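Note that one protein chain of the assembly has been removed; the remaining protein chains are unaltered in position.
Up next is chain A:
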Amino acid sequence: MGEIIMLSWKKEMEKKLERLKTIDLKESVIILGIETSCDETSIAIVQDGHKILSNIVSSQIAIHKRFGGVVPEVASRKHVEVINVLLEEALNDAKLKLGDISAIAVTYGPGLIGSLLVGVAAAKAISFAKGIPLVGVNHIAGHIYANNLIKQLEFPLIALVVSGGHTELVYMEDHHKFEVLGMTRDDAAGEAYDKVARTLELPYPGGPYIDKLAKEGKATIELPRALMDNGYDFSFSGLKSAVINTMHNAKQRGEYIAKEDMAASFQEAVVDVLVSKTLKAVQEKQVKNLIVAGGVAANQGLRSRLKEKCEQLGIDLTIPPLELCTDNAAMIASAGYFSYLKGEWSNLELNGIAGLPLSP
């Protein structure tokens, strides 16, 4: 019985895939995006890869604040609780029914496995019950495609992905063709922000607080900039240790270091490294388009330095607004749209993969 139903789902998908080849591009494609890879549950509906019809994010920051970090089990339980409510809201906001949806795009990695599975299971259930094609999306690809919601991606391009879990420089020749040029060898940039914030006794998440303090302080403390002249990989662990040691030693000696100055010095070190490596990639790959993605893209220090440098060099810079930099399902729907058009659909065996790489 189960197998027969499964077979009929497969047949229906084959028919739809066949029809996709003859699709008139004027016909609008509506993608339902589902994102549950970390601490946000989000469902969005996006038309033709760029027009956001709805984008509902249920921020769980309030719960996580108590723990000073993401708590995976809290995260997955919360995802389960809110996912149906969000689905209803997303459809209501867009004034659509599930029957109007062309495909479901869901994040299947990388992320916290328990959290990923909630989204993947929901997406598979809807796909199966309603006969709607299913597209698995890489979370990092999603961050990159957040830019397509602002302005159509133009290739070739360099993408700087900076978040709590990732620091990656990616070269793209075309849609969904990712070449990872470099990545972090230890901590992600956002993770370094969180850990330094903890050292400075700032609340979680630390990034915005350091960004704010940095504006009030002066970058007078000497901190290391690792791997500066050494390829595209990043390292922020030594910088984190230097902040911890400097604060610790000052305390031992009874000296006072203003948090504002440490925040400014740390931020300048991070921005120096991110910007110099990104611009090196832009120049070596001879691209005219630079996009920034991930939660740290919201950082004012990084934004203003990149903006200034790109203006000097005549590089077209795109940074999404804050609400699209942090985890959301609209970006997943946008990335899923291009996979959908290519016919790169998933089957019901789609599973969450915690360590999913961007390029195989």
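Things worth noting here:
Rule of thumb we're sticking to: contacts are C-beta pairs under 8 Å (C-beta built on N, C-alpha and C of every residue); 3 or more make two chains touch, one makes a residue touch a chain; residues count from 1.
Basically, contacts and distances are computed from a predicted model.
Per the UniProt record, the absent chain's protein name among "tRNA threonylcarbamoyladenosine biosynthesis protein TsaE", "Polynucleotide kinase-phosphatase", "Succinate dehydrogenase / fumarate reductase cytochrome b subunit" or "ABC transporter permease" is "tRNA threonylcarbamoyladenosine biosynthesis protein TsaE". Residue A:Gly111 is the one among A:Gly33, A:Gly49, A:Gly111 or A:Gly336 that touches the chain missing from this view.
Checked against the full complex, the one of A:His50, A:His176 or A:Arg198 touching the unshown chain is A:Arg198. Here the missing chain is touched by one residue of A:Gly165, A:Gly206, A:Gly301 or A:Pro320, and it is A:Gly165. Residue A:Asp186 is the one among A:Asp48, A:Asp100, A:Asp186 or A:Asp261 that touches the chain not shown. Counting over the whole complex, chain A has residues 38, 67, 69-74, 76, 110-114, 164-166, 183-188, 191, 195, 198-199, 233, 237, 240-241, 244-245, 249, 354-355 touching the chain that is not drawn.
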